[in-house]
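One chain of protein is taken out of this complex; the other chains stay put.
On to subunit A.
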C-alpha cells in the first residue's frame, strides 16, 4: 500500500499513521463480526417472524409448533441457531438464542432460571478462556443483546415481564419490543409505550440506553439518534411475505381492510429497530464487555470460585414451605373432623329451622 493512495503526500510532516483506521477496518472485515442476540417472550408474539424479517433469512426452517397439552409439561429450553450472513464483503456470524417455553406454563416461577443460567454460563466460559494459557481463538458467545417481547394485548408490563427484566438487567442489554403492533391504533401505541416506560422507571428496570450522538457527528445522524431514542420501546410488525401494495411489491401482511407494510415507518417501528441494531451493534458489544461482563467477572472472582450458598438457602426455603403445608393440612383435618362431629350430632337433634350463628 502506497501512502499516496490514502493521503496527500505533499503535506510536509506527514508520517502516514492516519491510515490506521483503514487498516483496522480491513482487518475487522477479514476477521468478520460476531453477534449474539437473545429473544425472550411468550409464544405467539411473532418473535421468529421478526428475527427472520430483520435478517432476511429463515432461521427456523423445520419448525413444529407444540400444542397446549404438550406445553404443560415443557420447561424453558434454550435453542441457539447460528447463521453466517454476508453483505458487501462483510461477514457477520449471527447467533440467535431462542427461549421456547418462556411464559407458557401455568406456574412461571421457574421460567427464568434456565435463561439466567445460560447467560452466566457464557460469561463463565469467556472468563475461563480469557484466563487460560492459549488465548488466540477466544470465541465470544456472550449474549450481547436481549430483545424482550411485550404483548400488545395487555395494558402494559405483566408481573412476569417486570420480574424477568429485573433479574437480567445487570447481565445483558435489554431492548424492549412491543410485538404484533398491527393490532394497535396509533393512539393506543403511544399510550402503551408511555405506560411501559413509566412502569420501567417505577420498577427501576435498566434497559439499554442508546448513547447520544457525538457532537462532531452530522445533523442527520443526530436527528436520527434523537428519533430512535424517542421511539423506545419499538412497536414492530414482522413479515417476509411479499404483498402487492400501491403498485409495488412490499413485505407486509394482507388484511381484508388493508395492507400493513413492514418497512413503512408510518405503519410500525421495524425500520427503527433494524437501524438501531445495525448502528449500535458495536456499542452493544462494548457495553456487554465493559459493563455486564466486568460485573460478572468481579463478582465471580470475589467469590473465589465457590458457588454461592444458594443451595443452602433453597433447602431452608423448602423446609419452611413444607412446614407451612403440614400446618395447613392439619388445620384442614381439624376442620373436617369438627364438621363430621356436628353432622353426627345434628342427626340426633330436633329439626326446628331457627337460624343459628354461622360457623
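Just so it is clear, a residue touches a chain if its C-beta (ideal position, glycine included) is under 8 Å from a C-beta of that chain, and two chains touch if they have at least 3 such contacts; residues count from 1.
In this section, contacts and distances are computed from a predicted model.
Q: Write down which listed name, "serine C-palmitoyltransferase", "Septin-7", "Proteasome subunit beta" or "U6 snRNA-associated Sm-like protein LSm3", is the UniProt protein name of the chain that is not shown.
A: Options "serine C-palmitoyltransferase", "Septin-7", "Proteasome subunit beta" or "U6 snRNA-associated Sm-like protein LSm3" narrow down to "Septin-7" for the missing chain.
Q: Determine which one of A:140, A:182 or A:269 touches the chain that has been left out.
A: Answering carefully, the residue with contact to the hidden chain is A:182.
Q: Kindly state which of the options A:106, A:133 or A:230 is in contact with the chain not pictured.
A: With A:106, A:133 or A:230 as choices, the missing chain is touched by A:106.
Q: Taking the full complex into account, find the residue in A:139, A:254 or A:278 that is in contact with the omitted chain.
A: Answer from the full complex: A:254 touches the omitted chain.
Q: In the complete complex, the non-displayed chain touches which residues of subunit A?
A: On the side of subunit A, residues 42-45, 65-69, 71-72, 104-109, 111, 151-153, 158-160, 163, 180, 182-183, 185-186, 253-261, 266-267, 342-343, 345-346, 349-359 touch the unshown chain.
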